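What follows is part of the complex, with its chains left where they were.
Every chain is named by a letter (A, B and C) in the order it is written, and numbering of its residues begins at 1.
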Amino acid sequence: MSPLVAEFNNYRERMNEVILSKNNLVMKRLWNLDTNTYEAGALDKKTKEMLGLVASMVLRCDDCIKYHLGKSHELGVNTEEMYELFAVANIVGGTIVVPHTRRAAEYWEALVNN
Amino acid sequence: MSPLVAEFNNYRERMNEVILSKNNLVMKRLWNLDTNTYEAGALDKKTKEMLGLVASMVLRCDDCIKYHLGKSHELGVNTEEMYELFAVANIVGGTIVVPHTRRAAEYWEALVNN
Amino acid sequence: MSPLVAEFNNYRERMNEVILSKNNLVMKRLWNLDTNTYEAGALDKKTKEMLGLVASMVLRCDDCIKYHLGKSHELGVNTEEMYELFAVANIVGGTIVVPHTRRAAEYWEALVNN
């Protein structure tokens, strides 16, 4: 695993544990529901991850983008598909999405070249 | 065509004409580029429209939502798929997306029941 | 009930029924969770509704604002408290919150003067 990916995963897991240790029921149930949302249904898992990714891009949430990039990579999205998704995000969301696309491109390279 | 859909289309066309009549080159080229973005490529047109729709939902742009609902309907997205897309938008974007989902649901009924 | 409040409630209920009739499990569970979030806990219901309201104001979601204004009124928030909440929303979110504050003020009058 590339250092960029490992660092993201480690911080995420460590802080998720802190949050879950406080036993807030709404937070726990929201996270379970989040997992269910991306399960295969009428739409397959790959499509759903791409939906979650493009939503995260236009909302400019770098950590959400990294998470969905990782999942999309696991589910077999290829680089040409990914850049077409990036294009939709940049057209809908405008040039303010460009800096987030740079960081997404860097993280995608780390996932693909590993 | 339902009155809700016709009213949206008419206003959109009328004001697009006003904007294009001013001959601003950047606006014209952006609109051409917008059309290109949703052409079939590595991803098919249906997937791209769904990406544009979920992005519009989390950004809470009612008119953008209506436009992509219309295109998604033309491209054969069914109601079960649509509500799974709505679910992704509501989980990623939170309950502030709910009022926009209500208006999307109303417009979707108008498209489907026509 | 004032016409402004009745119109909001009617549309909301009618479209919620449409959405629930599609049996999307994620949407249903998100709505249940939304209800749980505002139950009394370490924070009381009035404080939680005010938190939901100020969040809705800075995110500029008029229908969310109306909903939480209604609940806040039921729970006994008075006009002076409400305008201090409006002030926080306008300082944090800036003058783009002002038009939403106008509509909130109109709806609040409809709730209070009924």
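Quick note on the criterion: a contact is a pair of C-beta atoms (placed from the backbone, for glycine too) under 8 Å apart; a residue touches a chain by one contact, two chains touch by 3 or more.
It should be emphasised that the depicted structure is a prediction, and the values quoted were computed from it without experimental measurement.
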Shown here are 3 copies; how many are in the complete complex? 6
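By our rule, only the chains that are shown with their structure count from here on.
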What is the distance in Å between the mean C-alpha positions of subunit B and subunit C? 26
Whole-Å separation of chain centres (CA-atom averages), subunit A against subunit C: 30
For subunit A, give me the residues that contact two or more of the other chains. 33, 37
Would you tell me which residues of subunit A are touching subunit C in their complex? 25-26, 29-30, 33, 36-37
Help me check something: in the complex, which residues belonging to subunit B touch subunit C? 60, 79-80, 83-84, 86-87, 90-91, 95-96, 98-99, 101-103, 105-106, 109
Across the complex, what residues on subunit B touch subunit A? 33-34, 37-38, 41-43, 47-48, 50-52, 54-59, 64, 78, 80-81, 84-85, 87-89, 91-93
